[in-house]
Every structure is written in C-alpha cells, then in structure tokens.
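The other protein chains are all here in position, but one chain of the complex has been omitted.
Moving on to subunit A:
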Amino acid sequence: MEQLKTIGRELAMGSQGGFGQSKEFLDLVKSIGEARSKAEEDRIVLSEIDILKRRLLEPDVPKRKMKEYIIRLVYIEMLGHDASFGYIHAVKMTHDDNLLLKRTGYLAVTLFLNEDHDLIILIVNTIQKDLRSDNYLVVCAALNAICRLINEETIPAVLPQVVDLLNHQKEAVRKKAIMALHRFHRKSPSSVSHLISNFRKRLCDNDPGVMGATLCPLFDLISEDVTSYKDLVSSFVSILKQVTERRLPKSYDYHQMPAPFIQIKLLKIMALLGSGDKSASEIMYMVLGDLFRKCDSSTNIGNAILYECIRCISCIIPNPKLLEAAADAISKFLKSDSHNLKYMGIDGLGRLIKISPDIAEQHQLAVIDCLEDPDDTLKRKTFELLYKMTKSSNVEVIVDRMIDYMISINDNHYKTEIASRCVELAEQFAPSNQWFIQIMNKVFEHAGDLVNIKVAHNLMRLIAEGFGEDDDDADSKLRLSAVESYLQIISEPKLPSLFLQVISWVLGEYGTADGKYSASYISGKLCDVADAYSSDETVKGYAVSALMKIYAFEIASGRKVDVLPECQSLIEELLASHSTDLQQRAYELQALLALDARAVESIIPLDASCEDIEVDKDLSFLNGYIQQAIESGAQPYISERERSGMFETTDYHSQDHHEVPSHALRFEAYELPKPSGPPQASTELVPVPEPSYYSEPHQPVSTSLVSERESTEIKLRLDGVKQKWGRPSYQSTTSASSTPQQAANGTTTHSDGGGGGAGSSSSKPRSSYESKKPEIDPEKQRLAASLFGGSSSSRTDRKSSSGGHKPGKGTASKPATIPKENPIPVQPPPDLLDFGEPTATTVTSTDPFKELEGLLDSSSQDGGSTDVMGLYSDAAPVTTSTSVDSLLSELSDSSKGNARTYQSQASKGPNSKEALEKDALVRQMGVNPTSQNPTLFKDLLG
C-alpha cells in the first residue's frame, strides 16, 4: 500500500506537469487559498514580497530558482500587488538562451509591462535577435511579445523581420506574423499601410489556420474601407462554400461543424461587403441559403452560425426567401428554452425589424415572456428591442414598462441609460403634455441625479410654453396639473436635486397663478424645501428665486404680503450665507419686499418667463456717463487683449453676447481665460443672478436686470428644439414615424384604406380570441396587444399606421363583412378591422399558444450550457485513459460504472470519483487545504 501511494504520487506529479514547483510556492498558494479574509491574504502576499525582494538580490540565484521567482511575481501581481521591483529580472530572463527560461521571461514581461514602459528599450534588441532565430518556438515567443510590447516608435525596428516571417515555412509562425502585423495596423495604421497587400496574399495560404487568422485583419480593414475590397466578395463566398462542404481538415471540425469560427468570421465580413450593395448581396444568396438548410440548430455552435447568418442578412440587401429563413431561425431561437438562444433571438429580431417591421408581431408573446424573465440580460435586450420598435401607438406601454424596470434596478450605469431612453421616447412620441409631465416626474423622482440637466430645462420650457399661444385655457390646466402633482411629491423625502429645481421653478412661476393655492401655502412649501435640503445650494437658490416671484406676484396684484416667520428666518440665514449667490438672492428678495406694486411688476412681470427681453447690450444708456467721466480725465476703456494677464470675470458677459455675432465689440479676446468651473456651471444651468459687478450698484434697475437675465438665459436654451413641442409639430412627428411602416406595407399588397370605420370593430376580434384561448393570462394579451397592435383606442389619427401591421397576405384586402369568428384559423382577417386586430391575426394563423404548450413539454431539448456539457461528457473517455486513472480505476472498478452514469446525469458539478482520486493524490503531497475551503480543489469538469 505504501508503495502504491508513492507510485500514485509520482504519477500525479507527472500528469500535473508543473507540480514540480518548490514547497515554498506550494505553501504560498495553499495559504492564500485558505486565507479567510482579504486582509489575511494581503498579509501573506506582503511577506511573500519581502521574501522575494531579498531572494532576488542574492548573488548567483540559480536559473531554475529565478524562473520560479518570476512566476511568483506574476502570481503576486495577479492578486493585485505591486511587483515592479522584479520587472528587471523578468527582462533579463528574456535574454536567456534556454527556451523555457526565455518563454517564462517573455510571458512575465508581457504581463508586467506596457508598451511605453522604460524597460522596453532593453527588450527590443532581444526581440530583434529572436525573430531571426532558427528555433521557430523562439520566433513565436518573440512575436507574442511584439503584440504587447511594441509601440508606434518601435514598430519600424521589427517590421521588416515580421514581414519576412510571413513566408516562414512553419504555419504557426506565419499565423502569428499576420496577427502581429494586424496589431501594428491597429496601433498605427500608417506604419503598415504599404503592407496591406500581404493580408490578401495570405488569404490564399494553403494552411487553413493561417487563412482563418488572415480574416481578422481583413475584417478590420474592410470595416474601415469597404469599396476597395469588393473584388474579394466572390473569394469569401467560395471559401465559405468550401468550408461548409467540409473541404477543410477534420481537425477543424468542432462539434461536428466544419470550422465554425472561420464561418462566423466570413459571415461577418460578408455582412460588411454586402451592405447596400445589390450585386454583392446576390452573390451571397446561394451560400446563405445553404447555411440555413445545413446548420445544425441542436448545438450551440450551429446556432452561433445561424445567428451570424441572420445578422448578415439584416446587413445585406436580402431576398424574400432569405428573410423568411431568417425569420424562421429567429422564431426557433425565441421558442427555445435556453436563455442564450432567446437572447440571440431578441437581438436578431431587433436587427430584422428594421427591414420587415411586421416580423415582430408573430413573436409578441415570446417577447413579453422575455420581458418578464428573471434574467436581467435578457430583459435588457428586450428593452432594447422595444426601444427600437416604439411608435406613438405603443409608447405609453413601453415607457411605463421601462420606468417600472428603472425603478427596480440599482445599477446606476444602466439606470442612466434607460432613463435617457425613456426621456427620448417620451419627447419623441408623447401623446399628450400631461402624460409627458407625469413621465418626467417619475424619471426625475427615481433617477433624477442621473439624467441630463437639459431634460429638466426641456420640462420647464414645456410647462412655460404649454401648447402654444392659441390655447391659454389648456396651458393653465397643464400648469395647474403640474403644480398639483409637484405639491404632492414635494413632501416626499430625499428627492433628487434636479427634480427639486424643476419643482421650485414651477411653483415659483405658476404656484399661485391659478388662485387655487395661497401664496403663504406655496411659500411655506418652498421654505420647507430650502430647509430640508439645506446642503444643496442650487436647490436653495431656486427656492429663494421662487419665493421672490411669489411675493412679487402678490405685491403686483395689490395684495398685502405677510412673510411667514420661517421665510423670514430663511432670508436672514441666507443674508449671512457663505455663498455669494445665495446672499445676493436673499438681498434682492429683501429689497423687492420693500418696493411698491408698480416697480415690482416691472421687475418680475407675471408669467413672463417666455417673453423675449430687450437687453441693451451696448449699455448705451451709460454713454453719457462715460463721456462725462472721460471728459473729467478718466482713462478710456482698454480691451482685454491689451491687458492680458488680468483675469476679469468679464467672460461671463462674453458668454452671453456670443449669440449676437453682429455686435460691434470684439468678443474673441474674452474667451481666452477659461472661466473657473463651478460658478460657470451655475450660470449655465441655473438662472443665477450675476455677481454684483455686473450691475452698477447705484442703478435702481439692478434687480430687474438680473431677473430679466434669468429669463433670457432660459429662453436662449429653449431655442431650436421648439418644434418638438407645439401641437402641430407633434403630429408631424407621428406621421413621420409611421411612414417607414407604410413604406414597408407597400411590399405587401395591402392598401391602407380602412382608417375610418376602424374604431367600432376594433375590439371584436380580440374578444373572440380571448374566449377561444382562456388559458393565457389576459393581462399578457393586453400587454401584447398594446405593444404590438396599438390597442389604445383614443388616437384615431395614428390608427392607420398601427393598422398597417398586418401580415402581408394576398387576401388582406377583403371587405369588412367577414364575420368576426373566423371558422378557418388560417384565414386572414378583414382589412378594415384595425389596430388590435393584428394580435388576433397572428394568433389565428400561427397559434403561438399551442406552440408554447408544446415547448413546455419538450424539456428534452436542454438549454445551451448544459447541452454543451452533455456533449462534452460524451467525449470524456479520452481523459480516463491516463495512467493515473487506469491505475486507480483498478482499485475502484466497481464504482466506475456508477461514476459514468453520474457524470452524464449531473453534467455540471464535480465528478465525484475522479475528484476524490485527485483529491487524495493532492492530499498526499501536502498541499491540500483543510476543510475550510473544500471547493478549492474540486474538478473543473464533471
């Protein structure tokens, strides 16, 4: 028994190859593996660093020891500690003649150094020498290092040799030389621009590995410049054809697929070349069709190729047959149980939907399932798809969904993205302003700190401008509803700063406008805000400005203002504020309270935030004063350029004057000094009054100037986006959005005639369909209908567009007299049944429910990872033939059969028998940890 152990141990070492490391290294790995906390691990690594520092300095370290030290350094750095003290030893090791040491040196160096590191200069020479070596492995190692360590300046030093290597007799070298050249191209395209023809030449290499490698640089080159590679279309197509016909060596088969990775790369290249090119696309039809037919959709890699075909078809100019094949493949993906395939299906749908918008309708329920899937990745992909297919008929449902999801996640990065998408969709397709405000409120409430400040300005502008000039009643309703919603929200804790700014501004402008709320009520609320968010100066500034407006409106309308005690204390607090901006506002408010009604009205007129304000930018009213001053001996004004170096804050002015280039003064000079960050930002974003130098202190208009400037600030920002908001332009957007769909309908024989009589019949088909299929959640159906069919009945003007989504059948233009209950399921629905009906159509024709049921039963088709693992475990017998196993299998022969079955059952997770054997071996060697960390040494593959 003792003897057996020793044999086993020796064999284990043999089979493990690198277990020959010293006890020290094994101990290190073991103790790190057992470390229970990061701190403990750090302690171990730090002491290891100390040891290594000492050892490396010892004279005459044996080379083999040195190699181990270098590996230990790499290990340390992988754990996140600085190993730079040993870099130089790694560099030295690359000079060694011994292949093992040289390779170790190169490995360490490529992991340690970046291309601009100082030590690189010591390596370039070695690389040059190694590229000329007779031993091809040395050449390969050098090429490997080149990819990582050569920068733009050092490329010329090695370039000629790399080019020579393109014709090396070993294919491994040719392959790597191509990749090195590709890397050069990525780093500095100009350095290798004269060598690009080499890539074309290597495409004809008789080694498939080299050919496959050449596709990588060609893909990059073609994506940069399609036109000069059009001549290669037929070559790529014929290569792909040969690959699919299994002309490549058997060793390139992967899971019974001939060279799938090469096929995928080829399809990617073809997608680039065929995009927008009818004749190039036509060459590809044949081989693409073949691929669809031949591809084995039961393996992961087969599906990868299918997906790539779909992607290719969505890029080139497809023919209907291919589109159909692609749609079929997508529906297979979507119906699969595997999340991976569903993901690919959703992605493919998103690509194909641009070409044939009606394809999504067949898959509506699958899409909704994906939307409700617990898998976040899939959910996000589905939201991306929905984002692509949003139109005015389904915007409400989609944005609602997005917001629900946005609220539920914590990932700020994605939250920002989805919030901006919500805003974008809402701005583009908003059915009503009220809805828009509601959506904005939600976005601000839950992601307020993440959205762009512009969004807030847009919202304020919308509320200020309303529907347009002709409908004051609607405007004030809109404002009232905004004010009401804000008064509800305002008392909620922890609102985002940006949202509070909007709230304060709106309450200030319109809080009392309707007479529904008293000034003291609103001002009380504003004081609460300023109180509750006392650390946020911007919000406070907004609140004080809003207070000022409210009091101004009160004074102007002749009512007596009684300032609430909390307002009074707020003002007093701000008068002594550290922020000059807040101080200024407080002083202005105080000054305003003392003025009479007429003066106040001219300072802050009621609801005038949209009025254009005449600003005398010449300050001509000061001319007399200046003249007088000059006459009495004052110095005339000297421009900034002449007084360079004197940093004046006058660049604020130049910012404002920018918009009027016709102005006589020279403003360019003012741009030179960059305005300091924060104050600049606040002038940009917030209508902050200018610091006091702006207005002459003795001018009584100072406050008015300031507030007028506020309004201009806002007004200026509103320009250019206006047409999105007025009612007429809103309609034009929708009509624009519906045109592509109609254009797509043009390919079907369906004419868009039935808009008028649509409303009455719209609900019928769905009700019949519901009664037929009671087992499907009606909630889901409604969702599907609203997403895909546009069931919301209120907007007749958009119906025609949503009604256009019928599957293009020849009979689609039948008259509306067909009874609602279709006796034959395949019969297409009448044309006049409008939106809401596409749901029914697809249901009757494809019957997805039945298929869904079928899918539930077919659990045999296992999803991606497990499936592949299953395949893999079939291949496992190869591995059992090693000496260790054969030796030990005699000992445990009886358990062998069990282990086999176990293996095939539980494809994931450790293989118990082999794991135990290995564990036992490892234990003998004294490196196995105690039970604290039992999972560490489990088998990787079951």
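General observations
One rule holds for everything that comes next: a residue touches a chain if its C-beta (ideal position, glycine included) is under 8 Å from a C-beta of that chain, and two chains touch if they have at least 3 such contacts; residues count from 1.
In the analysis below, contacts and distances are computed from a predicted model.
The complex appears with one chain absent; UniProt names that chain "AP complex subunit sigma" among the candidates "Histidine-containing phosphotransfer protein", "AP complex subunit sigma", "serine C-palmitoyltransferase" or "Proteasome subunit beta". For the options A:H89, A:H182, A:R202 or A:H363, the residue in contact with the chain missing from this view is A:H182.
Which of A:T227, A:S251 or A:S620 touches the hidden chain is settled by the complete complex: it is A:S251.
Take subunit A: the residues that touch the chain left off the picture are 10, 13-21, 25-26, 29, 32-33, 63-64, 71, 74-75, 77-82, 98-100, 103-104, 107, 111, 113-115, 135, 137, 144, 147-148, 172, 175-176, 179-180, 182-183, 209, 212-213, 216, 219, 223, 251-252, 254-255, 259-262, 264-265, 268, 300-301, 303-304, 307-308, 311, 338-340, 342-344, 374-378, 380, 411-414, 863-865, 868, 872, 875, 878-879, 882, 884-885, 908-911, 914-915, 918, 922, 927, 933, 935-942.
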